[in-house]
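Sharing a structure with you now.
Only one protein chain is missing from this complex, and each of the others stays in its spot.
Let's turn to chain A:
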Amino acid sequence: MIPGVFEYHRPSTITEAAGLLTRFGDDARVLAGGHSLIPMMKLRVANPEHLIDLQDVGELKGVSITSDEISIGAMVTQHELIQNDALASAVPIIREAALQIADPQVRYVGTIGGNVANGDPGNDMPGLMQCLDASYEVAGDKGTRRIAAREFYEGAFFTALADDEILTRIVIAKPQAGSGYAYEKQKRKIGDYATAAAAVIVGPGIGSIAMTNLGDTPIWSAGANDALAKGDVDGAVNAVMAAISPASDNRGPAEFKKHLAGVILRRAIERAQGRAN
């Protein structure tokens, strides 16, 4: 459990960080909270020669909330997401989901940017961001662009982010007034990733569902959303069930996870509906 040799860099601006990424290309990785990357380095699954620590980049911090939009800096920790009351009242599902990530120690350092950028199908935030239809602002040497969360994930640990780009902010439109929400997650213990998890937003004419750890990427289906928006819960569940493809692992065989996904999703929808008005 000892990582290989690497150089450590500590830029203080996005431009500086992007410059380092361009310079070292494939050999470099940015480091946020390190709670996904460092374990991989200790297992020598990841062997970056240059580690670019983002913790001094002030531009990547802070949460700003306007009347219709929320912008969260990539380096905001999961703990900060939970602590932020204004954020919790604007988009309460974020606090509910963040509280189900890992344990307090991980959440003190793990960031939202690292969580969504990593592309780990086990991470909770990617599915949540798809449910919320968030978009990611990314910056590189060639400038900035926005990528929709629903288009960001290409496969396990593969994303639309280019090697020399940094994810800077996450932008979320405020959910419509009156909508209900629920984040339902089953895991083996505190500190474990989901066996199955469901993010649901539902309200008059609105429906959005995303599922976590039931395929290589988060599961989001337009058909399910349409059905849910119309109040057709069975239709929504069926559409999601058709889209998932869980793998067997220590959390259980695929057969179990499929069944569980349906149970978890129905419970999330029911809870979300109970909160809608």
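Throughout what follows, contacts are C-beta pairs under 8 Å (C-beta built on N, C-alpha and C of every residue); 3 or more make two chains touch, one makes a residue touch a chain; residues count from 1.
Keep this in mind: contacts and distances are computed from a predicted model.
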Looking at what's absent rather than what's present, what does UniProt name the missing chain, "ParA family protein", "Nitrate ABC transporter permease", "Carbon monoxide dehydrogenase large chain" or "Copper chaperone PCu(A)C"?
"Carbon monoxide dehydrogenase large chain"
Residue of A:Gln130, A:Thr159, A:Thr195 or A:Asn225 in touch with the missing chain, whole complex considered
A:Thr195
Checked against the full complex, the residue among A:Asn84, A:Asn115 or A:Gln186 that touches the missing chain is A:Gln186
One chain is left out of this view; which of A:His50, A:His79 or A:Arg251 touches it in the full complex?
A:Arg251
Per the touch rule stated above, chain A touches the missing chain via residues 1-2, 4-5, 44, 103, 186, 188-193, 195, 250-253, 256, 259-260, 263-264
